[in-house]
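Yeah, one chain of the complex is gone here, protein chain that is, but the others are all in their spots.
Showing chain A:
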Amino acid sequence: MSDKTVKFLIMRQDTPETAPYEEEFELDYRANMNVISALMEIRRSPVNAKGEATTPVTWEMNCLEEVCGACSMVINGKPRQACTALVDKLEQPIRLAPMKTFPVVRDLAVDRSRMFDALKRVKAWIPIDGTYDLGPGPRMPETKRQWAYELSKCMTCGVCLEACPNVNSKSDFIGPAPLSQVRLFNAHPTGAMNKEERLNALMEDGGLASCGNSQNCVQSCPKGIPLTTSIASLNRSTTFQAFKNFFGSDRV
């Protein structure tokens, strides 16, 4: 074992109501460590840098390959997934903090329920259930499928909400992720049959119009989803939808 160590400054919080505090940890360096493996190391022997016994740090994780979004946290000031945050590529001391845009459950674990509620609000699904077999739906061109696949990479991780200056306690903005999902489901040939329902949901309070175009979301998205393109495209769709709603239309 080399005597090289890794320093962590972790923002901790014991319960949702109590005040957060910072705790320092110093671990033995191992090759190819990531933030998750370091947190596991702390869990194995929860002793802080002063040598005092402490409680193990709480965090969420699941897939460990940046597709589930559960381990999102603020690492050295930027929200990202802990599983792909390699210790070798991070400046030390490595600062970990929860994504404060969401209610903190404990330490680095946050409650992202608002994102799932937002997906329900904008009807981010394709209704195909019925009382009889409707048969196959319309086919989707392959080029369009490839394009839609990029939008479908959203893992509801919450990084775009954390980076957005318009998602905060003073605003009811649902955030960029659910907006882009509307574009995904509206682009699907079967999903397009319920296009207007989703657009109208986006035009409710806290919807699309609350975007302020800071474009932090598209810069921060770990999956490279063209969030601001989706938003601008939905701006266009809702412009037409608003006129249709107001004046009526003979288009079915």
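Please note the rule applied: a contact is a pair of C-beta atoms (placed from the backbone, for glycine too) under 8 Å apart; a residue touches a chain by one contact, two chains touch by 3 or more; residues count from 1.
The rule is short, and it goes like this: contacts and distances are computed from a predicted model.
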Hidden subunit of the complex - UniProt protein name among "NAD(P)/FAD-dependent oxidoreductase", "Succinate dehydrogenase", "Urea ABC transporter permease subunit UrtC" or "Cell division protein FtsQ": "Succinate dehydrogenase"
Which residue of A:37, A:152 or A:171 touches the chain not shown here: A:171
Omitted-chain contact residue, chosen from A:4, A:44, A:236 or A:251: A:236
Residue among A:38, A:94 or A:163 touching the omitted chain: A:163
Chain A, residues in touch with the chain not shown (by the definition above): 77-78, 163, 165-166, 168, 170-171, 200, 203-210, 212-216, 219-220, 226, 228-229, 231-239, 241-242, 245-246
